[in-house]
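Here the complex is missing a single protein chain, while all its other protein chains stay put.
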Amino acid sequence: MNSPFHTVTQDIENANGWQQKYRQIMLLGKKLPVMPDVLKVDDALVKGCESKVWLYIDFDHSENSLVLAGDSDTRIVKGLLALILALYNGLTPEQATQINAYNEFERLGLISHLSPSRGNGIKAMVDKIQTMAQEKR
Amino acid sequence: MNSPFHTVTQDIENANGWQQKYRQIMLLGKKLPVMPDVLKVDDALVKGCESKVWLYIDFDHSENSLVLAGDSDTRIVKGLLALILALYNGLTPEQATQINAYNEFERLGLISHLSPSRGNGIKAMVDKIQTMAQEKR
Amino acid sequence: MFDFETIRADFPLLTQTVNEYPLVYLDSAATSQKPLSVIKALESYYSAENANVHRGRHFLSEHATRRYEDTRTAIAEYFNVQRTEIVWTKGATESLNLIANGLTSHLKSGDKIAISAIEHHANIVPWQELAKKVNAELIILPITADLVLDSNECAAFIREHKPSVVAVTHASNTLGNITDLEPIITACKEVNATSVIDGAQAAMHLRPDLNKLDCDFYVFSAHKMLGPTGLGGLYGRYSRLNTLDVYQTGGEMIETVSLTHSTFRDAPGKFEAGTPHIAGVIAFAEAIAYLTALDFNGMRQHEHTIFNYAIKQLSTIAGITIYSHKENNIGNISFNYRDEHPFDLATLLDGYGIAVRSGHHCTQPIMSKLGIPGTVRASFALYNSLDDVDAFIKALKHCIELLD
Partner (left out) sequence: MFDFETIRADFPLLTQTVNEYPLVYLDSAATSQKPLSVIKALESYYSAENANVHRGRHFLSEHATRRYEDTRTAIAEYFNVQRTEIVWTKGATESLNLIANGLTSHLKSGDKIAISAIEHHANIVPWQELAKKVNAELIILPITADLVLDSNECAAFIREHKPSVVAVTHASNTLGNITDLEPIITACKEVNATSVIDGAQAAMHLRPDLNKLDCDFYVFSAHKMLGPTGLGGLYGRYSRLNTLDVYQTGGEMIETVSLTHSTFRDAPGKFEAGTPHIAGVIAFAEAIAYLTALDFNGMRQHEHTIFNYAIKQLSTIAGITIYSHKENNIGNISFNYRDEHPFDLATLLDGYGIAVRSGHHCTQPIMSKLGIPGTVRASFALYNSLDDVDAFIKALKHCIELLD
């Protein structure tokens, strides 16, 4: 497991009850680097969500790594997005395809947020990242 | 109660079981005077039935009585039609409005045939006759 | 008398717990819960009565046909109209589409269609499509600052612009605000505009007398009236209804079919193509019977008490903005907390077993007008209690703490 993700999830894992878990997620979201407005184009908007969710996804050929940035106008989705970015940002395509976000979210007790029926866009994001990783392998 | 109807229904009332009842009804239909083809116009066709059912309805001003004729391409509906004609044919409008076909059909155990859900046109015929009788009173 | 305890006990779903909290269902504007009698009617239909309706010679089919048609009579009585003026559809959305489509040949280029800015998408988009098709102009009725249709202004607007169609809601799903329809319908009649009322929200709470209201069309959804999903309908003044263009075509709605030409039945038959939702219609009779058996004034009184209490409690929380009208309301409250996203609040409330809805509630024009992405909406119905409000307010305060 890559370390940024582990560092990031410790507070969630240690959280006492669902309220504290949500608080940690929202704190994570707060710490997410600001997404430059120029990246908030229509193409980066994840469709069909109640909240606005942007995911910018690019590939750095020189470093052979995924470049991710994202934002959301809601605190909870932004926190979940931060988790996803911590999971995948900077990985090589090979590394990314090894990572199963479902298992990680399951472990954190957040699996229901990955359900397509949530309509929060998290599942769509994971799918988009995986598709890119597959293409670039 | 007017006598043609009573004569006509006796065999139905005495019928043993539903099979014999249907046989009597079909026999009644057989005895129905032939309806002249010229009366079988679109206007006389009762709408929305599976079988073809014609009801010709007129008013004889000199006799102050209802003039009815009818036919059907099915035996059972034709028999029921014969019952209706026996009930109402030749009556004055006043007499006709006194007659409750529901009660008579109930008595004969044929009430289900008067249900609009049957789609056999019997109920529509009774309604049509009653409307005419009301108008001519 | 409105006996709340008995009524509450009739709704089995409300007894469950969610996330270890007792469920507090405040989403009746999206869909109502169902009394046991409706659930039992479905079970009994499928276990002992299931058959296709109309033209069937056998016992089951005739029985199903009779019960199907009896429900038409029951809903006609509920609305105080004739049974032949009721058409079954799959919901209010389809009803509005059927009407809009049916008016196609009645409109010509340059005609005007009036809607309001507080309509549900189902009462906006079909009219946009119709306007596009016949090259009509969509015009927007005036609303007040507190998002109620301004009836006298609307009436004046209608007299001035003489639209061919006026389509407005009886009550807003997002806000709960009730429209005072009389002046609007009177104006419609003066200028010979077809009046179409979206009763999806109001049909249960206000039990409208359509004969008295005297509109041309009124649409409803069974699932928002204690009835099953997949069913709705419309009332249409017979003369107007029967002259609408046909909508869906196929079995049942025809009189004759040859390979080259078909003729259609009269209304309502001509609008009911195909096998209908027989089980839904038959079970809906139980929902209508349930509503009819209720003391209507007692129910409205109860709903008012709950609503007023919720408004009062919400108003004590600093930072809460209420968008709904605080008096003239069927029982839907839209609100936000400061500039928090409604999604976050609703998600946290769900943690406490409080079922509210967040988002634009299919009314994006209201959100544009308010300049917000959405609202949290708590909507109440006859089976909600003051305890539900207390649980909701308590949870809301906890959620706010989590957000602050």
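Here are a few things to note about the model shown:
We just call them A, B and C in the order they show up, numbering each chain from 1.
The working rule: a residue touches a chain if its C-beta (ideal position, glycine included) is under 8 Å from a C-beta of that chain, and two chains touch if they have at least 3 such contacts.
Just so we're clear, the structure is a prediction, and the values are computed from it rather than from any experiment.
The chain that is not displayed touches the following shown chains in the complete assembly: A, B, C.
The chain not shown here is touched by just one of C:7, C:122, C:168 or C:310, and that residue is C:122. Residue-wise, the contact with the chain that is not shown comes from C:221, picked out of C:151, C:172, C:201 or C:221. Interface residues of chain A with the unshown chain, by the touch rule above, are 47-48, 50, 112, 115-119.
By the touch criterion stated above, the residues of chain C touching the omitted chain are 12-13, 16, 18-19, 23, 25, 27, 30-31, 33-34, 38-39, 42-43, 46-52, 55-61, 90-94, 96-97, 115, 117, 120-126, 128-129, 138, 140, 221, 223, 228-231, 246, 248-252, 254, 256-262, 273-280, 343, 346-347, 349-350, 353-359, 362, 364-365, 368.
The set of chain B residues touching the chain not shown comprises 18-19, 22-23, 26, 50-52, 73-77, 120.
Here is the rule we go by: only the chains that are shown with their structure count from here on.
Chain centres here are C-alpha means, and the one lying farthest from chain B is A.
Averaged Cα coordinates give chain A a centre that lies 38 Å from the centre of chain C.
In terms of their C-alpha centroids, the spacing between chain A and chain B amounts to 77 Å. Separating the centre of chain B from that of chain C, both taken as means of CA atoms, is a distance of 44 Å.
Residue numbers of chain A whose C-beta contacts span two or more other chains: none are found.
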